[in-house]
Structures are given as structure tokens and as C-alpha cells.
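The complex is shown incomplete by one protein chain, all other protein chains being positioned as in the whole.
The first chain written gets the first letter, and so on, giving A and B; residue counts start at 1 in each chain.
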Amino acid sequence: MFYRETGQYRTDYASDQQILNLPQDKWAMALLLAVAFLVVPLLINDYWANAILLPFLIYSMAALGLNILTGYCGQVSLGTGGFMAVGAYAAYKLMTAFPGLDLTIVVLFAGFVTAAVGTVFGLPSLRIKGFYLAVATLAAQFFLVWLFNKVPWFFNYSATGMISAPARTAFGLEVSGPQAPIWAKYLFCLTLVTVFALIAKNITRGRIGRMWMAIRDMDIAAELIGVRPLWSKLSAFAVSSFYVGMAGAMLFAVWLGAVEPTEAFGITVSFNVLFMVIIGGLGSILGSFLGAGFLVLLPILLKSVLVGGLAMTVATAKHVELVLLGSLIILFLIAEPHGLNRLWQITKEKLRLWPFPY
Amino acid sequence: MYDAVYPFLIEPFAKMWTDMPLFFAETVISGVMAGVMYSLVALGFVLIYKASGIFNFAQGVLALFAALTLTGIMDNFGAPGWLAIILTVAIMFGLAWLIQKLVFNHLINQEPIILFMATLGLAYFLEGAGDIMWGSDVKVVNLGIPQGASQWLLDGPGLYVEKLEIVAAVTAAILVTALTIFFQKTRIGRALRAVADDHQAAMSVGISLEKIWIVVWAVAGLVALVAGIMWGTKSGVQFSLSLIALKALPVLILGGFTSVPGAIVGGLIIGVGEKIAEVYWGPALGGAIENWFAYMLALAFLLFRPQGLFGEKIIERV
Partner (left out) sequence: MMMKKIATGLGAVALTAGLLAGTALAAELTVPSLVYRTGPYAPNGIPFANGYADYFNLLNARDGGIEGSKVNLVECETAYNTQQGVECYENTKGQGTGALMYQPLSTGITYQLIPKASVDKIPVFSMGYGRTSAANGKIFEWVFNFPATYWDQASVFVKYIGEKEGGMENLKGKKIALVYHNSAYGKEPIRTLEKLSEKHGFSLQLLPVDHPGQEQKSTWLQIRRERPDWTLMWGWGVMNQVAIKEAASIGYPMDHFIGVWWSGSENDVLPAGDAANGYLSGTFHGSGTDFPVHADIMKHVYDAGSGAGDKDRIGEVLYNRGLIAAAWQAEAIRTGMKMHSTDSPTAAQVRDGFENLNVDEARLKELGLEGFTIPITITCANHGGPGKVFLQQWDAGAKKWNKVTDFYDADREVVDALIAEDSGAYAKENNLTPRDCG
């Protein structure tokens, strides 16, 4: 009733090709962006930023990256943690080597370095498929983390191998280091994520994205109609790693400020990002955000309810949290195997008809 | 140039030569033994993947859960070992039934990655449930499995072999034999192979898929119990036990997801390979290389055989 397409005609190609071609969608998006960019920075506090919003934005970026590879190109990867580490260490080396460099450039450059590394580790995908590839990408995960933990050049010969982010600016605002104002950190991440989500959306609905999807749906058939598997798969690895690398750089430089590779970029991170992509919806940009939101927020929410609301001891709460998280994941998969994105689409369908379901 | 290559290309072999025969033999034997321990975990993966196409990431947690239940029954109710094992087996069978009824019956015909994700949910669930029931302290497995170096070999030829690992190797051999007999000779085993070959064909001759899958999960639970006992004896039963799944993955891709002998041979190759790499190349590279080396080794094998050593050949049709 309130949300309908009837009577809204698209009269030229330009309007037909818009990402959001309903006024309602446009307004909703504009409102959302206005709130995110203008209202939230005024209200934000340390807890919201550090425990909820920054991890949400950064994991969204990582999930976007993995979704390009897994959701659009069909190559399952468990090396996300390792690639995030590449981004983080590239950022660290750049930040310490060129103190005057704008952090935006640092993050972008960290993305490019990761893209190069990702392409190299993507080479086996030309021969190995499915879960075999997933497990093979674990080689990248373990090797990269080992490398950053072992070679002192990467952590500037510090005593323990921990790296900490010095204070750096982006567009004249301080966004890394402990003194940086929290809203600046938030806006920095939000801007990058918004811009790159838009870019991802456009790549995936363009020629390259279609190429990837052809490879995903059946690579032999795609090859027969003239899609080059070598180029498609490697480009997917490169673009995906670019995003994941930026996420790693932001995670280190903006959010955490100090990391050690074995823990911050361990195998659990790889699994978590894969969960986000699957729960959110494979092959969907919105899904990456939904999945990241789900997995960042749900544990915090469960914890608050169990510890704060039901007054459980923290240990019991943690165990119950695991049980509930596991059950919820399974329930979600049973209810909607195509992820939260699909649920959202169904809701939109329903809204279109509401309140007269015919 | 010479200095740069020496520690990688020459020194390790020189050391191997001087270590001959005893120490080198020890390295290989410990590799074989470690490999057997990995195989025990990999076996569970293979069984489930073969019969249902589910990549069961919960296998590691299943081993933890089984070991926790076993020690829990023994410590809290003072049950003797044999009784506790029987009870645990019964619980694992019940768990298999629940998993099939509550989870996978609702996920029939879903994509493999969704099924994989469901097993991860299952892993979370079991992890939390195991801890709620039995607590997170380290528990000791008191089944009287011999431990420590075998004095007989140490005093005689001076060879160092761990007793627990001999037990594990023998157990693995018995387990594989039993499984082979089960698959080849029993009615249900044959049905299981039929399901593994072709779901539709199996259904059309009247095999109940659901029943077979319950059996498979039950057998995987049993294998998990054996793995849990062995690893639990080695390091105490605690949360870390669930992480052994990560050591089983390279074994799995090397041997092929669908092959029981593959899990064993893969385990041996990975075990021996990583031990030799760590002992001889580790010092030059700064150590702790065995984790990624195992994956790299498996990857190298995959480049030649993308379906693993013993996996079924992947035939693609348009």
C-alpha cells in the first residue's frame, strides 16, 4: 500500500538502470545516510563506537570483499584473516615509514598490496574447486600469519611483535591513535565503507560482475561462451582481497590500535567473515551488511540480556550465548537458507501488498 | 649466495645424514604416529561427507563433546571405564539421531555451503552445551591407557616411541578394519555405500536416506569418541581439543574427502612431512612452520590431483 511500484514508470534507460529506482527507496536511503553521517556522529560515545559501530563497519567491509569472491564468483575462501593481516601490516609499514601520509591513502594502498598478495594465493583456484579450495586457502591463512609473526621487518623489530598504530590524520582530522576523536574514527570508516559499497554494487552489476557470476554458476559453461576463467577468477581474488585488505588496515589503524597477528587475524576471523557472508546472503551487497550486523550485534545483545537482564554469571552466560548463537544460526538456515538479504526481499514483497495480500 | 642457500638446501640433508639411522627414524616414526592421530579425526569427516555431502566442521567439537561426556560420567558418577564408554556411545548415538531429526532433515537439498554453515552452528551449540554440562576445567582421562616413552625400545635400540601413540595406531588399525567390515559385509553398510554412490538410486531400491544418515552420524560420533579419548589422554580434555579439527583438514584434502584409506594415507604423509620439515627446515626458518607446511604440502598434492589422492574423480558436464 505504502510501498508500491504501480504507476511509477521508467521511461528511459538511465532511470531503468538506477540502483534504487523507486522514490520511496531513494528517500529511505537518503534518510539513512543522513542519519548515519549527520546524526550519529553527534550522539556517538565510546561504547557505541568501539563495541558496535566500528566493528560493524569494518566487518561489513571484509564481508563485502569475501562476498565478491564467494558470493559472486563462487570461490570459497578461508584465508580472510590472513589477507586482513596483509592489509594491517601494509598500513603499519606505510604509517611508520611515511608519517605525513594521509590515512586514506594508507588504507587504499594497503588494499592494493593485499590485492597483489591475494592474486598470488588465488592462483590455485584455477585448478582446485569447492571445499578443496576452501581448505587450500587455509594455507594462505596460516602462512601469512606465521610470516608476520616471524619476520621482524614487518613489526619494525619491536620486542614482542605487537604493532601499534601511531596517530595519523585523514583530510586534516586525526583518525588513528588513542587521542583521535571517536566521531572522526567513525566518519572515516563510514565514508570508506559507503564509497566502496557503492563501487562494489556497480562492479557486480556490470560486465565484470556478470562474468564472475557466470563462472560461479558453472565455470565450464562460462568458458564455452567465452568468459576467461583465469582472468575472472584472479580478478575476483584481487578485488576481494582489496576490500579485505582495507578492512584489515582499518581494523588495525582505526579500531583496535594495537594487534598481534596470531590473535587478531587468526583462523576464527576467517570463519567469522564467512559466516557473515552466508548468514547475510551470498551474492548480495546488502547481505554483507546484514550479516556483519547480525554477527557483531547478536553476541553483544545476548550477553547484555543474559548478564544484565537475567543476572547470570558471566561464564554461564557465555556458554548459554554459544548455545543460543548456534541454535539461531541453524534456525536461520532452516527458515531461510538464502540469508538475511532474502528475508529482507520477502519483507519488501509483503510491504508491497500490505494490508491487502492479493 | 652460498650462505643464503646453505641452511635451506644443504644443511638439512647433511643433518639427516648424520642423524641416520636412529634419530631420523624417530622423526619419521613420530610423524607416522602424529599422522595416525590426525587420521582419527579426519575419518569422521570422511564418513559424513561420503554419505551425505556435508562438510562437517563440527567433527572436532564432536570429539571434545564425546571426551567431555566420558570424563564427566566417570568423574561425577564414579562409573568404571567400560560402563562410561558404553554410556557415552549411547549418548553419541542419541545425539546423532537428534542432529538428523532436528537439523539436517530440514536442510535436505540445500547447497553444500549452507550445510557446512549448519555444522558450524552445531559446533557452537555443542561447545556451549558441553561446557554447561561438565564445566571448563581440564579433565584427565583415566582409562589406563599407557603413556610415556616405551622403555623397551628406549633401552634396547635407543629408539624413542610414545606408548600412547602405539595404542592410537593399533586402535586406528582396528577401527579401520571394523569400518571396512561394516561397510563391506553388513546390510546396513552396503546400503550406506549405495547412498554414497547415488542418493536417488539408493532411494529407488528402498533405502531410507534418513536412517542411513543417522547411522553415519552415529558412526562419526563413535570415531569422534575414539579421537577424543586419544587426544584427551595426550593433552587433557579441555576446549582446545576442538581445535584439532584444524590439524585434520590438510589430511582430508590430501587424502580426498570421500576416501577412508585416503584419510589414513593422507594422515601419514602429512604427519611425516610436517615433522621432517619442522625438525630439519624449522631452525633455518625460525620454527613453528609445521602448521602452514601441512597445508602447503596438501596444496602441492592438490595441484596435481585436484580431488585429493584417493578422492573420486570430479567429472564435470555442461
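Heads up, the rule we're going with is that a residue touches a chain if its C-beta (ideal position, glycine included) is under 8 Å from a C-beta of that chain, and two chains touch if they have at least 3 such contacts.
Here the structure is a predicted model, which means the values were calculated and not measured.
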Touched by the hidden chain, restricted to displayed chains: A, B
Among A:L22, A:L147 or A:L286, choose the residue that contacts the chain missing from this document, as touch is defined above. A:L286
Which residue numbers on chain B touch the omitted chain? 19, 23, 26-27, 30-31, 33-34, 37, 131, 136-138, 140, 147-149, 154, 160, 162, 231, 234-236, 238-241, 243-244, 247, 274-275, 278-279, 282-283, 286-288, 290-291
Which chain A residues would touch the chain omitted from the figure, given the whole complex? 28-29, 32-33, 35-36, 40, 46-48, 50-53, 55-56, 96, 146, 149, 158-162, 164, 166-167, 177-179, 197, 256-260, 262-264, 266, 286, 289-290, 293, 296-297, 300-301, 303-305, 307-309, 313-315, 317-319, 322, 344
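The criterion applied here is as follows: only the chains that are shown with their structure count from here on.
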Of all residues in chain A, which touch chain B in the complex? 70, 76, 124, 127-132, 135-136, 138-139, 142-143, 146, 150-151, 218, 220-221, 224, 267, 271, 275, 278-279, 282, 315-316, 318-330, 333-334, 337
Partner chain A, residues of chain B touching it in the complex: 55, 103, 106-107, 110-114, 116-118, 120-129, 131-132, 136, 246, 249-250, 252-253, 257, 285-286, 288-289, 291-292, 295-296, 298-299, 302-303, 306-308, 314, 316-318
